[in-house]
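FYI, not all chains are in this one, though none of them got moved.
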């Protein structure tokens, strides 16, 4: 329970960071979509550890295998299973962690809930679990692009207090991928990288904010009142490891404005299309997409696992100290970019199918 | 689709702001719980319009009827239906709105999605829809309290830029309800009320932030990886009308700290209970409750419907102007307090049942 996301484009992820592997089953994917392992691998490579000097040195190629649901390069409409085997397991790194609870990590809560835990590398609570999401997200992106030309671009908006001022309407994937921190402002990217390297040397960690925009989203996506588009996006975002906050459009800052300042004025553009002059709404009104760009921000806390010595308790409740020994990211935010994109793609693709089902059937 | 929330304690709300009525069906409520219309009415009265000078003057008693699922004052385990009839309908107020799209309201997106809309008072997108949630939330609160002594208290943390510094561990329902703006700091409450009255006179609106705390939450609630407690809380929050942001624990501010500053150190308390010295996690780690207080914040934008003249377009796409005439809240935040409490109660109650199902069955 709890490992399925989506209603019509429905994914179930599985796997622990150590053990046979991790992956995803996608149920509800439209048939006859061309898809290859190579396409999926592209997004997995943006997520994988060891991709640059500012990520964990844990080396995993994260090579994916499509086990089912694709035949002669096309989706069958049956469940698509994508499997990534675990490889570089240095489980002896985790012997100490088996006994001592890492502060702000999920060790203690998994024990409290299940009474058992795969203590190697975080088990199910490892960010490695997101491999299945990113793989499924690659397929969702392709559907969205094919059906409606939707473009989804995520990027690092802020690392600790280094914040980039960026126009979400203009950011390109190329600009994002032009540096290892995934901030499309080259100067700030340099500062962010320096900060992360410094923090890594200190054996500490930092967090930041990912912003993600979806462009060319069809009007009408979202299912009030509970499955509003922003509600599902918020759930997707807060289901990611280390996330602590979510905003859409004006977000928390919007609470400082008055209604007359905040409202997005309507107008009809040259093509006769209903548009808004501003986009404080962030692309949805009443939980339904309005055709403007959808803009969200997700806050990621500093990684819980650090090398610095910390006070904690062991599984018997005895006070002790812990010094992290596994290979961990000093900052997950750059690798979180494809995760946020994936969650946005999954939500939008699910609602595209839902909209088709409910509102096109009588046409 | 989209009008059901929860997996085991599952609610389906229905109804438009004008028409026969609004309400909720609750499926999965445990049997033999004592519940009365009077208990439910208490929370509905905290939500209803016309309750004070700073809310909309629209008068609705919002009297609830339990239509099914309760027999001789106890729940039957069968679906509980709670119905509130619509009464004070001055639908002529909405004639203009039938034709003109209110900026940043859901009028245009409902038309884009469904091709039809009950334009009276917002129809399904009205905050009136939340009656069903608040009614169901009252029952969820009672279950949580009865099973584990859980206390859920929401309050206004900020109105526009007037922010109260409050200790979530100490706030009481009595303090919250001691003033009409529902801010437990009396001085700031006064300022907030003044600000809202002033904004109302100007025909404008403002927003703010609701903070909500759950105390005595059992350890182990939450179903990773997608139904993490914070993920479901975020979804619940962002499904509320006018919400634009969600935080748990340290939230966006937590991204400014390092891991060594942010991590919550573990210790064993005098009763041998595993605790954390700080609570930047906000009561969950890895998506599972850790026994500390759960603390969330929800951002509400300024109400879209204002009296001030605004530029917009009509349904045919022609530029026009709109002056709001219905009776609307200058600030929804005080009335949003019981809504946020309700969503938190619904999420916690659902996960309490889920935890019982999965992790108690083999004991």
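Some notes on this structure:
The first chain written gets the first letter, and so on, giving A and B; residue counts start at 1 in each chain.
Here is the rule we go by: a residue touches a chain if its C-beta (ideal position, glycine included) is under 8 Å from a C-beta of that chain, and two chains touch if they have at least 3 such contacts.
Bear in mind that the values here come from a model prediction, so they are computed numbers and not experimental data.
Copy number for the full complex in this structure file, with 2 chains shown: 4.
What we mean here is this: only the chains that are shown with their structure count from here on.
We define each chain's centre as the mean of its Cα atoms; on that basis chain A and chain B are separated by 26 Å.
Residue ranges on chain A touching chain B, taken from their complex, read 1-5, 7, 13, 101, 103-106, 108-110, 112-115, 124-125, 129, 158, 160-161, 199, 204-209, 219-228, 230-239, 241, 243-252, 254-268, 272, 274, 276, 280-282, 284-291, 299-306, 308, 310-313, 317-319, 354-355, 357-359.
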